[in-house]
Every structure is written in structure tokens, then in C-alpha cells.
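Step one of this worksheet: look at the structure below.
A protein chain is absent from this complex, but the other protein chains hold their places.
Entry: chain A
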Amino acid sequence: MSSDTLAKVPVDPQIPPERAETLRIVPHRRFGQWTAAVVVLVLLGFAVDSVLRNDAFQWDVVADCFTADSVLRGLWLTLWLTAVVMVLGFALGALLAVFRLSANPVLRAVSWGYVWLFRSIPILVQLLLWFNIGALYPHVFGVKTVDLFSPIAVAIIGLTLHEAAYAAEVVRGGILSVDRGQIEAAQALGLSRWRRLWRIVLPQAMRSIVPPAGNMLIGALKGTSIVSVIAVSDLLFSAQLIYHRTYQVIPLLMVVTIWYTVVTSLLGVGQYYVEKHFARGTKAAR
């Protein structure tokens, strides 16, 4: 804006100091924002209305089946399968991350190869491969392979190997985020390699590990539903068993949807507290 346009703006250029305090500030009216909000709310209203007034949802069936024994058993299996897979996946992933960062070129290569391989194979393909492993090795340690690799064992093995590949990268990123000076200080104090990792590096790495790990946990929780293809009776499979009998497909899928939403929300709350714990000593904690 040139100086002569400025000069033409019809405002009082001289505000007497004693008046400055009494001037009222009028916020700019954002009409666009209001319009957008109204449009979105109306559309949302139509959507909610269509759900509530559509009898095909059969909300009474949803309510009946929500806490049905087989659904709860399926939910329980989903929960413990997720827990087992995450614990084993992160244990293996942490080991792979340490391998990847070690001075030993063979360990580094093995870790890199593992992550490359297991990130490349779709989890569904992997589950089907483990499920049919008996075709490759009919007997393992003198036991029939099909007895050893029950559907649930296949689910645990397949999901763990899959999660470990991702966990390895998450943990490695976390370790790399810790300042090099921290490790040097620990070395200068004579702390053992193990102590340096557990006491100094990992607790600090957790700050950058927790958010993606929370993502992975929620992903794993929902991801376990894929085991329904090998007939493991998780939450989804249990619901499917019911609707294959009763043909109440939508209400049962709503039961599953609501349960997943509830558990995911609880996990989100948990993540908040875990993040707070590992922010100790940082600005975020104060």
C-alpha cells in the first residue's frame, strides 16, 4: 500500500492518550465460518436422523447381542491376542532395533533383512502361509505340524512377526532421537552397556516411541480382526457366527463397531497418561 492510499483511510490519526483506554475493539465478523458450520451441522443432522429412523439397523438386536456370551468371549480373545502380540512384537522389535544399531555388520544386515521381508508381506498372505506351513514341513520335532500350528498359534506367530518389523523401526527411531551426549556421559560414568540402554537411553527414547506405539496398538487391536479368516473366534468372528445363523448382519456388525470404538477410546486415554509419565523432566511435564 502506497503512502497516499494510507493517507486516504478515513480514521482519526490522532488518538488522544486519555481516550485510548476507552476505545472498544470490535472483532471481525467471520460470516463464512458461520455458514460452513451451519451447512455441516445440517448434513450431520440428516445422517444421524437416517441412522436413528432406519429400522434396518435393528437397535434392539444390537442391544440384545452387545453383551451376549459369545460376543464377550470374542472380545476377550481380541483383547488378549492384541496384548500378547504387542508385548512379543515390541520385545522382538526392540531386539531387532538394537541389532540394527550394533557395531556388528552381520547383526545389522539380519535386522535390516527381517524388517524388509516382514514389511513386504501382507499380513493376510503371511497368516495363510503359516496356516499352510504343514505343506512345507509335515513334521516338526517329530510332531505333526498341523497339531502344532493351531489357528490361534498361527495368529500369534503371524501377527507378532508382522508387528515386530514395525516395532523395530519405531524403537530404532526412538533410540536415535536420544542425544549422543547422553550416551557419552553414561560411558564416562562407567555405566555398563545394559544399564546405559535401560536406564539412560530407553526411558528418553520412550518419549518418541509412545505416540507411534499407541498408533500401532490401536492398529493391532483392529488388525487382529483379520484372524477371522483362519477361524480364530475373535470379536468379529464371533459376531459372524451369530449372523450366519440369524442373518442379522448389520446389527451384529454394529455390535462389533461399537466395541472396537469403546476399546480404542480407552486405549487413547491410557496413552495420554503413559505419555505424561515419560515426559518427566521435560518442559511438557511442567
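FYI, contacts are C-beta pairs under 8 Å (C-beta built on N, C-alpha and C of every residue); 3 or more make two chains touch, one makes a residue touch a chain; residues count from 1.
Methods note: contacts and distances are computed from a predicted model.
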Complex member absent from the view - protein name from UniProt, among "ABC-type polar-amino-acid transporter", "1,2-phenylacetyl-CoA epoxidase subunit B", "Spermidine/putrescine import ATP-binding protein PotA" or "Cytochrome bd-I ubiquinol oxidase subunit 1 apoprotein": "ABC-type polar-amino-acid transporter"
Residue of A:Ile15, A:Val140, A:Leu189 or A:Val262 touching the missing chain in the full complex: A:Leu189
Contact partner of the left-out chain, one of A:Arg119, A:His244 or A:Arg280: A:Arg280
Option touching the unshown chain, where A:Ser111, A:Gln126 or A:Gln204 are the choices: A:Gln204
Touching residues on chain A - with respect to the absent chain: 179, 181-182, 184-193, 195, 199-200, 203-204, 278, 280-283, 286
